[in-house]
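Worksheet for the structure shown next.
Heads up, one of the protein chains got dropped from this complex, but the rest are sitting where they should.
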């Protein structure tokens, strides 16, 4: 049975909104997803009935809040199949998760001359923290190149891994949509003793991700892209590694004892959770995981695959439009494209007049765009609530935009 | 006209909850505050009608979301009377705000032997980041002592400020309740060229805080203690200082350009806001600021002052109970106390049976407690929705606890 | 469509005024919009404190290109003092558009570049 898209759409209040009289067609899911009422209601109910700060209170609502927060961690642990809940650290998002590793693991383990290996299709959030680390430590950044189809070229991988202490790459590209051959890279990295961080921001919301099966050392993702609220994200890390790492932020909750001149640290995962956490957000995220789990990631992936296949077929019809990236079968549910003679902003503006939300810009992958000789592209990205009919509307609007600017 | 407490209580859905058949009496406001329906509804409405990622989208809901987010910043700017909205940086909370300064300002400006001056009554979040910085840089931590009434002893302040690059202290103590003489300390610090960071976590929710009048360099506070949601906090910093500081986290949105080997940074305040921000939380915080502003911080402060005065009077009635800290007139609305023969956890547990929420523990001020020779205390902390009658219930329950454990 | 892309905007976009480069400009200034990769360079030739010649080069959307073209028209023959008086408000009136915060940045990049050139301040605040 395919995904019951019409029923699903009823769960997302925003999808009944009209823009300039047109129904909202939300195709910017790679930037952030909309939220089902289950998630919104879970947070509202929490604030209305059980809100309190966690861990420290011995009264009823504080214990309820603590239980909810820690059970969100359990949910995430099961969702990515981690071995222990101590391996799940709550952060503000993918970006903070990666920065945490670059600081806490990186500052301790990276030395002058060491190689840090990224790919040419990384999001800025998986480039800049490593640039800053490389600068602090005089380490060297290298990049696995991509080919003209937006696929990683692994020919020289062994050479690139030489002297490499950590490689950080995305499971799925937010610009090309490419699903990267993570297992192959991880196997080679393992052989060289190189650690692996996976940027799973575009993967966890859309497909089954199993950290044991992948055998990665760290995995970072964001709640807001997987139907959950803003303000919370996740870092998975192998326990042995997390245990040896120094804390990232200092403050309340991450300590065991504080004295005038020094402190000792709390156990995992709290060692990395300084200060009051995103409590209501954890409650919302838990509801999001339930929602996704209930529908099944496999079905969601199949649905998105059928949407991207259909979208790419139909985009071929639009005159002067060029798509970037691999064939549909090698993608998650997104496609980026451009017109040689119309700026992406203008395309997006015309689409917006028709109620259609797409992204126009560099999608936080400037180096990728630069390599393609482009400033910006238009990106349409799909999720479980998107329907084929919405792609038809997209195509119509793109044709209209082309007509308008060429008239 | 005094604060219309009965009307205000109607705005807080959680206050109608019952615990073991008793009405909820929430006296743990220093840990976190409850949320009025205005705040909860603002976030719900946002998720239901205008949710999108910000800054990058050129479609309607993305522009609406961006406008809401940036207008939250304007609200905060006006709330603390900052000169420009570039001086307001969104973080996850007070803890992250202080860590940001310790890293971004500290790593660049603190050298071996420099003094960092704190006080003996700081929250762990305003100790540990400085300990970590001192360790990284071989700097020296010093502490302004407090006297037997929980007041800062400023006798040796000039000497403590020698060689001191930055002093970080709390505007109001979360354990004693003491309102610290910030202006006096700041004046002396200025004279020595020492920068000043104020931990305003316990101040901004309860009284007017004016950064220009105070003339502080940095000010940190949290949304969740001022009726706002979890997951967002604020760092105010003087523009000239923020401009010279390096970024804290690297990633999307905080860059101007990214190239393979280096990047350049976005303008203030975005230079310090890496990755997807706490967007819905900013919307909720904005509603919280509106709510507080509408009632007036002055009235709120007066109400809390009358509550703490009454509470301290009545606590004298309870046999074997000792309060710590200064007289009511020198306090914000909170009071910590202990029984020599009953553990604070047991006190809190008995109170919880009666629906009363207080904190029992070290309140993240372990060094303070150690100096007093205490492991933990009980703390009752008040906010705008608390009523005198709730203090009567607290006193009754404390008397019951004393009877129970002494029988 | 009409509200966003008035005929005049489209005209400026398709047939920009003052596009080009000045060989030896008295003032030249360049900046980018990090959010969408727009770029803008403005060259000025000044004589007796007055704009003698103006050229620009801009990559970007219709709004940003049209705004730059219109801005250069607005300052032809103007004195530096007069230019300093041109603000957001004046440019947006000329454009005659209602813009959200993101597209506003597209429209205002040229003004930022012009101001930072005229005032000689590298990073003119937006």
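By written order: A, B and C. Residues from 1 in each chain.
Note that a contact is a pair of C-beta atoms (placed from the backbone, for glycine too) under 8 Å apart; a residue touches a chain by one contact, two chains touch by 3 or more.
Computed from a predicted structure; not experimentally measured.
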Neighbouring shown chains of the undisplayed chain, as defined at the top: A, B
Option touching the unshown chain, where A:67, A:184 or A:319 are the choices: A:67
Of A:39, A:58, A:132 or A:335, the one touching the omitted chain in the full complex: A:58
Candidate in contact with the missing chain, chosen from A:202, A:266 or A:377: A:266
Positions on chain A contacted by the hidden chain, ascending: 55-58, 60, 62-64, 66-67, 70, 86, 255-257, 266-267
Hidden partner interface residues of chain B, rising order: 343-346, 349-350, 353, 360-362, 366, 369, 375-376, 404-405
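Everything that follows uses one rule, which is that only the chains that are shown with their structure count from here on.
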Mean-CA-position distance for chain C and chain A (Å): 37
Mean-CA-position distance for chain C and chain B (Å): 44
Set of chain C residues in contact with two or more other chains: 35-36, 103
Numbers and ranges of chain B residues touching at least 2 other chains: 56-58, 60, 62, 255, 257
